[in-house]
Each structure stands twice: as C-alpha cells, then as structure tokens.
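To start, the structure itself, in structure tokens.
The other protein chains are all here in position, but one chain of the complex has been omitted.
Per-chain numbering from 1; labels A, B and C assigned in written order.
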Amino acid sequence: MKGFMYPRTDTGKSSILPPTPWHYSGELITFEYRVDPAEVAALLPEGMELADEDPGAIAFIWADWQSCSDSFEELLDPIRCQYKEAFVVIRCKYQGKTYSRCAYIWVDKDYAILRGQHQGYPKKLGSIHQTRVFALGKATPRLEKGGKFGCTLAAYDRRLAEGRFEITAEAEKPGFVNGHPMLHNRWMPAIEGNGTDSLNEVVTMSGFDGQMGRCFKGNIDFSLFDSPVEELTRLKPKEIIGGYWHEVCTSWKAGTTLARNNL
Amino acid sequence: MKGFMYPRTDTGKSSILPPTPWHYSGELITFEYRVDPAEVAALLPEGMELADEDPGAIAFIWADWQSCSDSFEELLDPIRCQYKEAFVVIRCKYQGKTYSRCAYIWVDKDYAILRGQHQGYPKKLGSIHQTRVFALGKATPRLEKGGKFGCTLAAYDRRLAEGRFEITAEAEKPGFVNGHPMLHNRWMPAIEGNGTDSLNEVVTMSGFDGQMGRCFKGNIDFSLFDSPVEELTRLKPKEIIGGYWHEVCTSWKAGTTLARNNL
Amino acid sequence: MKGFMYPRTDTGKSSILPPTPWHYSGELITFEYRVDPAEVAALLPEGMELADEDPGAIAFIWADWQSCSDSFEELLDPIRCQYKEAFVVIRCKYQGKTYSRCAYIWVDKDYAILRGQHQGYPKKLGSIHQTRVFALGKATPRLEKGGKFGCTLAAYDRRLAEGRFEITAEAEKPGFVNGHPMLHNRWMPAIEGNGTDSLNEVVTMSGFDGQMGRCFKGNIDFSLFDSPVEELTRLKPKEIIGGYWHEVCTSWKAGTTLARNNL
Partner (left out) sequence: MKGFMYPRTDTGKSSILPPTPWHYSGELITFEYRVDPAEVAALLPEGMELADEDPGAIAFIWADWQSCSDSFEELLDPIRCQYKEAFVVIRCKYQGKTYSRCAYIWVDKDYAILRGQHQGYPKKLGSIHQTRVFALGKATPRLEKGGKFGCTLAAYDRRLAEGRFEITAEAEKPGFVNGHPMLHNRWMPAIEGNGTDSLNEVVTMSGFDGQMGRCFKGNIDFSLFDSPVEELTRLKPKEIIGGYWHEVCTSWKAGTTLARNNL
C-alpha cells in the first residue's frame, strides 16, 4: 500500500497528502501581545511549563500561502496550492529547553488540515482573510509607514478574531514568540472510547531553507469574539507588544519524536 | 488536559469533537455495482483479502445527515449539525470474517473529517449534493415509483462522480455491500518521515440504536470522472447491481482494536 | 438574441435564468414580531405608507428550497436546485391596498439572486441554515409539541441573525405578515452616476398553484447582530408575535407593473 497519508492504495495517487518535503511561500501578519500567564499554562499538557521569560507573551498570526510538493504540480492548479491560516502561538519549556507551540489554528483547505495533523497543529476549518499588497492603485496598502492592513478569522459563521496593523518602520524580525522550534502533541483517542490515547507523542520540528524577506513593524488593534465552541476570548490582550508584516519561505521534511506515551 | 480530540485545554470546550456518543439522522442514496475484483484487491492492505462472495461488488453512497452529541446543542445551531458525505464501500475478509470497508470518502465539514479519522474513514473535503424529498409541489421527487434523484460529488473544482436513481418499488434493505461491521485502518506516519507509522491499527466498529425507515429500490445510471489527485475512475461500473434510497438513524460510541503495528 | 436574463446568445443556453415558470418546494420557519413602526416607515419609498393595522409587525423568515424550471432538469443536478434564504418581510399600503414587501433578503446561489432581482427582492449572498426534520433518530426535532429548531444567518463572516423556535401546537397558517401580494421596487441606477435611475418600477406579484402542508406554531427567541454594512439591529424585537414552521409549494410566472418612473 502506498500513500503518505490516507487513502492508501497500490499507487498512492489519491493520498490526501503527497510525500514530504513540502515547500511554502507566503506573507504573514503577526499580532504579539501579553495575556495572563495562567491562560498560557492552561494550554500546556503535563510535562510542559511556562517559558522562563515573558511567559504571558503570545502571537496571533495570519498567513497567506502558496505551498507545493516536490513535484511542483500544485502550482499550476492553484486551488491546490493556495491556502490561508490564522493561528495562536504560545511558548513553553520542556526538558529544560524553550519552544514555540501552536495552541489554536484554522486553515481553509483539507490538505492543510492533514499536514497540520501530521505536524501536531490542532487544525480546524475557518474563513481567513488578510489585506494584500498590490503594486499599483488606491485599493492597496503600501509597504511603507502608514500602510494599513486588516485581518479576520471566522468559523461556523461567527467572527472569532479581528486585527488591524499599521506600519511604522522596517523591522529586523517579526517578533519573538514564534521564533523557537515547535513543540507539539500528536494525539489520537483509542477507538475503544475509554479515555486513553492510541497515539500520544511529543514531537518537535523546524523548517529548512527558510528565508525572510521584507519585514515591517507597526501599531496594532486586536479583538476576540465569543463562540460556543471556542475559548479564544480567554486570550484577550492585556498588553500590546507589537505587530509585524513579513515575507517568508520555508520547506519542511520531518521532525523528531521527543516522547511517546508520556515516557 | 481535557478534550476528546485536539485542541486540548483545561476545559476541553474548544475540542473539534465533543465526546461520544454521536447521534445521526439521515437519508441515503446507494449505488451498488460490480468492478473488476482486482480493483478492490488494490484497496486492501496486507492481511485483508477479497470477500468470498461477489468480491467485485462495491457501493457508492450519498448521505444527507444531521448529527449531534449527547448535549444536542448542535441541533439548534444547524451549521454545526448538518453535513453531507459521499463514500465508496468495499468488502473484505479479515481473520476469517467478512467486513465492509470505506475506501474513499468526502464530507463538507471539519468535525466530520475528524470523526472519520477517529473511526478510520479516509475523509477529504468535497462538495456533495443529493436531491431531497419535499412534501409538496413540482420541485421534488415523490417517494413512489418514478421518483427521480440525482447525486453529485466534486472536489478541488472538478466533478468526480454523478449518479441518477429512479424508484421502481419498495425494498427490504438498501443493498448488501455496506451491511457488515466496518473494518478500518488508522494510520499516522512517523514525524521522522522515515516511511514508518506511529499509529497503525486495524479497528472494527458498528453503530447502536440503528433504525431503518422507508426504503426504496430502483434503476441507476452512474458515472465517474478523472482528477489528477484521485483514482476513482478505476472503479467505473462493469455491471450494475441496483440503487436504493432509504431513511436511517444510528448512534456511535466506540469500536474495537483488532490489531496494532501489524500484530 | 435569446436568454431570459444575461448572458444572451443565439441559443440562450447559458442564461443565468431559464424562462418562467419556476417551481418551488420548501420548508419555512417564520419569526413574527413587532418593531417601532417608524423603523418600518424608514424602509418605504415615497408613495408607500404603513399598513393600517399593526404597522410595526414584521416577519423574519428562513426557507429551505428546491426549485426548478419547467424542464425539471435542475432536480437531477441538485447543486442547481437547492438553495436557502432568510428574509425580512414588512407590510405597506400603496394606492389604498395592503401589500407584503421584502425589505432585506439573503440567498446562497447566484440564480436565486437573479430571480430575486427580476421580482424586486433586494438579494445579497449569505450563509443560511435551519434545522431540518428527519424521520428517525435523535439528531432531529419531531413535528410535534416540544420539537425545537434553530435558524442562523451570516454574511461576510459575521453572524447577523439567530432564531430558535419550539413547537407548541398545530396551526392554521404561518402568520399574517407575508400573506399579501408582494409590492417591490425594481431599480437600476443610470450608468451616468448622476443620482437618477434607468429602471424604476413598482411591481406586484403572487405565485400560483400554491399549497400549504403541515403547519405548526410555537414559542420563539430571536436575536440580531451588528455589521458595518447592515442595519438589521434597527429591527430588534420589541414584542414577540409568534413562530411558525410550515411546508409550502408554489410556482411563479409573472407579475404586474403598477408604476414606472414614479408615475
């Protein structure tokens, strides 16, 4: 049986995911701010602790991507290479090392959900939008002081998050919260429904061949809204750190299992 | 950490899935036909064999569901309880017993994808439609001889399957292919990308409190179309068995692991 | 050039609308309540007045439709026959006669937008959901005392309206607000952008071959939410009249022009 992910067949042609590596080109808008560290702690499983420094700092990030496999075929059938995501990154300490960790994430394509599951991102479907930059005209911000951007996230017909970003200056890097290797859990409950997990792993990973392009910082305004099936409003900003727009590319091939079955 | 599935938090409120049991009420249209048994064999992992009788018989099924958790809250926020699916069922023999097995499946909500993953259904997103029955007027088939229904499936902006069904008579049951306990694999590739799986289980399951309502059989016309990321056209009908429309309900709580790591 | 609506070609095959008559089969949920009559008056163009009796009564209605042309072809390609709508109906007096009038309406298909424009319904796109009734199981209300339904409307990733309805008893008819012939305007601004209209008609219409099926009344709970591009919250309930669920069919062929260019 072939196929990186399901469905597996004798050819693997219909697998929802092609084999790694996967390549990404995108534009990101990052909202960094502080919440009560207890709210970050509430997102950490046993064995993970708050980061030593600035433990309440989190990042809410919007990303507008093209991505493809090593065949590059997806680039010519663009409904298969374009997707958007919005995600919440926290930091934690595990076995003495500081990691970034995705606490919540929404994407708008099924292959993106499945890639995320492989990597331990807790992906749901959402409707995600961020203002783009075009070269000409009045219907676009410019990449310069005063350029204004909006970001929105919705799921199940409710708006969940909304941010506005206005460029003040060029920046060295797009914040610090999402800057460590990722530390994720991969869980699958046992089919017996007995409260145990059949899959229970702590994994870490980083991309390769990453590059950062233009990067700007600026002022932000950020709001979160209620939903009966979300708990984002627990992460309302107490103190703003800042906002960032930047270009990025990366490729991803594999990660490392740090623990299995809590061992 | 609480939450049946990810994300897990101290409350579990934002888990993409509520705990089981899950309840389902729906209407299904089934297209049963025969393909070359070699095409069914190509969909079976090691350890599973073709069914002894009529091994090339398969079912392509459309389902129009409402489903909910034991809280029943989803029923009052209907975007969270309504979904559609189209799926291919084959049969196989495993450890001497005959099972039904879902080879391909498309749904239109993220929670449906995740429930399927828990159960071993290889779910993708699709656009799924089937003609409904209304009580009055000219814009509906009637549940009687001559009632005509259409079913369509698309993914990534390509139509993948199309069926037409015309009622000829009442029926005892909606075919035989989807009538056994399900036998599914639950796979998750190792994060190391080394060709091994971190999760590799053979599971079986059945619903409970199932009931069948009105059931009709009839004539069918069925077509499959190409896609660069599917292999459905390998399952083009060689011989038609028949078509069925029926009402059904079921609930689902848990299954049983039959094998793990190929043991 | 042939084609009921655009595009018009030598064949008319690609017209976004087939010729009338159009046939409809559906299920509706109606929320009737009173608002300040001044808010109804604010929705009436010159020449139309408030209804003499109960002028602040309005109806917010959800409809789950199949519809088709006289070819009935759409019924076998169900993505072309199924659509949902949510709409606000007010009443008014015009030339001494009482009419129903659609003040706001959202649908989820383009052909439904265009049919509405022909009829003078001010249609926008929305995401519309209402709980359905299935024959069996726990994931459905029953058509009897205690049966509970939810209705939601969203547009541009914001939830705009939400209603809940619980059956108390059978009913004779589904309210009174939507019970008169419709009185609509058909407007098209002049291309010169000079504030005048090229099309400016008052039209009236009714369906034919209409039938009402099962009909129930009950208690309701109803909420409206803000949006920067809507003004629905002006229509928040001051006093509840009641709620209704009913089956209906109708056909529609043509209407009558009552005035043109304000004459």
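Note that contacts are C-beta pairs under 8 Å (C-beta built on N, C-alpha and C of every residue); 3 or more make two chains touch, one makes a residue touch a chain.
The structure presented is a predicted model; accordingly, all values stated were derived computationally and were not measured.
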Here the chain that is not shown touches A, B, C
Full-complex touch with the removed chain, picking from C:118, C:138, C:159 or C:180, is C:118
Missing-chain contact, candidates A:81, A:155, A:188 or A:220, resolves to A:81
Contact residues on chain B toward the hidden chain run 127, 129, 152, 154, 157-159
Across the whole complex, the chain not displayed is touched by chain A residues 23-27, 65-68, 72, 75-79, 81-82, 127, 129-132, 134-141, 148-152, 164, 209, 211-214, 247-251
Where chain C meets the chain that is not shown, the residues are 1, 4-11, 13-14, 16, 20, 42-43, 45-46, 73, 77, 79-80, 103-104, 109-110, 113, 117-120, 122, 124-125, 156-157, 185-194, 198-199, 201, 203, 205, 228-232, 253-257, 260
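Keep this in mind: only the chains that are shown with their structure count from here on.
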Residue numbers at the chain A-chain B contact, same meaning over half shared and different meaning under half, come out as same
Cα rotation angle, chain B onto chain C, in degrees to the nearest 5, is 180
Per mean C-alpha coordinates, the chain lying farthest from chain B is C
Distance in whole angstrom between the CA centres of chain A and chain C is 40
Expressed in whole Å, how far the mean CA point of chain B lies from that of chain C is 35
Between chain A and chain B, the Cα-mean centres are separated in Å by 30
Among all residues of chain C, those touching at least two other chains are 127, 129, 152
